[in-house]
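Removed: one protein chain of the complex. Kept in place: all other protein chains.
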Amino acid sequence: MNGEALAEIRNLRVDFPTPTGWLHAVRGVSFTIGREKLAIVGESGSGKSVTGRALMRLLPRRARIGADTLRFGGTDVLTAPDRAMRRLRGARMGLILQDPKFSLNPVMPAGRQIAEAWRAHKGGSRAEAKDAAMTLLEQVLIRDPRRVFDAYPHELSGGMGQRVMIAMMLAPGPDLLIADEPTSALDATVQTEILRLIDRLVSERGMGLLLISHDLPLVSRFCDRVAVMYAGRVMEELPARDLASATHPYTRGLLRCLPRLAERQERLPVLRRDPAWLADDAR
Amino acid sequence: MRRIATPRVRALLATLASIPITLFGLVLVTFLIGRVVPIDPVLAIVGDRAPQEVVERARIELGLDRPLPEQFVTYLGQLLSGDLGRSVMTANPVTEDVIRYFPATFELATAAILLAILIGVPLGVLAAVRQGTLTDQAIRLFCLTGHSLPVFVLGLLSLLVFYAGLGWAPGPGRQGLMFQDMVDVRTGVLTLDAALAGDWGAFRDALAHLAQPAGVLAFFSLAYIARMTRAFMLNELLSEYVTTARAKGLSEARIVWGHAFRNTAVPLVTVLALTYAGLLEGAVLTETIFAWPGLGQYLTVSLLNADMNAVLGATLVIGLIYVALNLCADLLYRLLDPRVRT
Partner (left out) sequence: MSRAFSREWLLSDAPASRAQAAWGRRYQGWVAFRRNPLALGGLVVAPAMLALALAAPLLATHDPGTQILGQRLQPPSAEHWLGTDELGRDIWSRILYGGRITLGMVVAVVVLVAPVGLLVGAAAGYAGGTLDRLLMRVTDVFLAFPRLILALAFVAAMKPGIGSAVAAIALTAWPPYARLARAEALGIRSADFVAAARMTGASPLRIVLRHVAPVCVPSLIVRVTLDMSSIILTAAGLGFLGLGAQPPLPEWGTMIATGRRFILEQWWVPVIPGMAIFLASLAFNLLGDGLRDVLDPKQR
């Protein structure tokens, strides 16, 4: 990790109330992230999305969040007042969601949503905001910014929608970008394009990237470090280039399950889950 | 040609095409109620105290001795030329009576819906934003009361408290005795006419008389509107785009009104149009309590006098308005939702 940490998380715990008791979604996650690309990988229900949102305090009100440390920059996220969090969100942290069909406001033109993000933190007139939005649309490689600016989200393809989303979140110039499954709703061909775009923009601006995904090989190509989560805990954290030599049985199991074109396989291996991984002190 | 026949236009045409059928059904039903349901339709029209020769003459005059399908065609023809028959009670053509009494109902219903929107929508938004808190529970209880209290009971209670008890509101009726017939009838809407004539005394009087019945009538639509607004808002506040808006660091007010409410507005407008239609029902009962000379009172008085022509005529007109409002609601929805537009 180079330079100072942007965010520091130590022993994060998130619980949700259910009719039959508390659901422990995150059970003691710790990591730090600086101006680098960190991937959090896990299956559905591993708590990876919840972790990302906890950092921005975007969880529903009924969730119970606790941690030894949950800091972004100089702010203690656990105790900060709402006003302080609002200043952090957008201006210093951005969040890209999975499906632009749902994550963009359906009754507002796309360009206006980008302009709104820009104006909320940089001030300025509508015209200035519109110019900034057009520039951003060009930066995310949209060929016809004028048309996209006036278009409604349902008129855009998945890939274009995600580019709008990226433009919107980069508009206020944040330091950290949290991308929660940014390509899971896209076609395979578009997935790599979008990730490459994110990769390039984040590098150009010297930002940090927290990439949350279930796709291990995909993130390992784009990220510096990988944290593997299972059942609310981080099983293993290692540099992306060392992935093949992972030591934790869960990570090894995941790697083994990936089908490979180059090798001959008679049967796809099945991941065997060790109940010991669910224990409170599993590591 | 293909550009015009988009799915949207086709759906619109389908809706419009079903209107004549519904209207036909409406007319059929009123016809059946008038001619088939009563034991002797002639007696229903001339009253059961008329002497025998009058009854027989009426039977032939009204064509009630002809076969039913022929009667229906004649009926249809009369309707299309605007003839709703003659009222036994007022001896006027029903059409004339309807035109005379409708503006009062229109005034009452419009005042009520405006009140209901002004109070109900913000209440609904407030309840949604503060979901689960005491405010929310209180508003929900209020809405339930609105759903469960009969209009006429509330009207009576209102008279008791605000008229007899506190003396804030004037008594039943549309105008004080002083102002009777003082204002030229131009639109039929008394408050408007008084304002147009510059007669501010009459205007204040008319407004004072309008306040109570409109308030009572508004109470129920208010409860319904607040409840629907709350439901829609709750739904929207759970959406992903609201999370996005939060992640952008926007203020809570902007998120609630600029994002969530903007999405609520589309189905809400439909609800409002339908509520306006529902006010017609409430008007019937409210007008009876407050002696408001509108279509509702005309209907009930005709009912008590068994004046079938008037009853059916008024029913048909109200049914027509209802259909028109439903159509409006449908059109508004298509117009406002950008997803339906392309």
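Assorted remarks:
Each chain carries a letter (A and B) given by its place in the written order, and its residues are counted from 1.
Just so we're on the same page, a residue touches a chain if its C-beta (ideal position, glycine included) is under 8 Å from a C-beta of that chain, and two chains touch if they have at least 3 such contacts.
If you're wondering where the values come from, they're calculated on a predicted model, not measured in any experiment.
From the options A:20, A:44 or A:189, the residue with contact to the chain not on display is A:20.
From the set B:160, B:185 or B:335, the residue in touch with the chain omitted from the display is B:160, counting the whole complex. Counting over the whole complex, subunit B has residues 18, 21-22, 25-26, 28-30, 33-34, 37-38, 44, 141, 144-145, 147-153, 156-157, 159-160, 164, 231, 234, 277-278, 280-281, 284-285, 288-289, 299-300, 302-304, 306, 308, 311-312, 315, 318-319, 322-323, 326 touching the chain that is not drawn. Residues of subunit A that touch the chain left out of the display are 19-20.
Convention: only the chains that are shown with their structure count from here on.
The touching residues of subunit A, counted against subunit B in their complex, run 56, 58, 82, 86-91, 93-95, 97, 99, 102-108, 116-117, 120-121, 152, 154-155, 165, 168-169, 172.
Looking at the complex, you find that subunit B touches subunit A at residues 239-241, 243-252, 254, 258-259, 262-263, 266, 337-339, 342.
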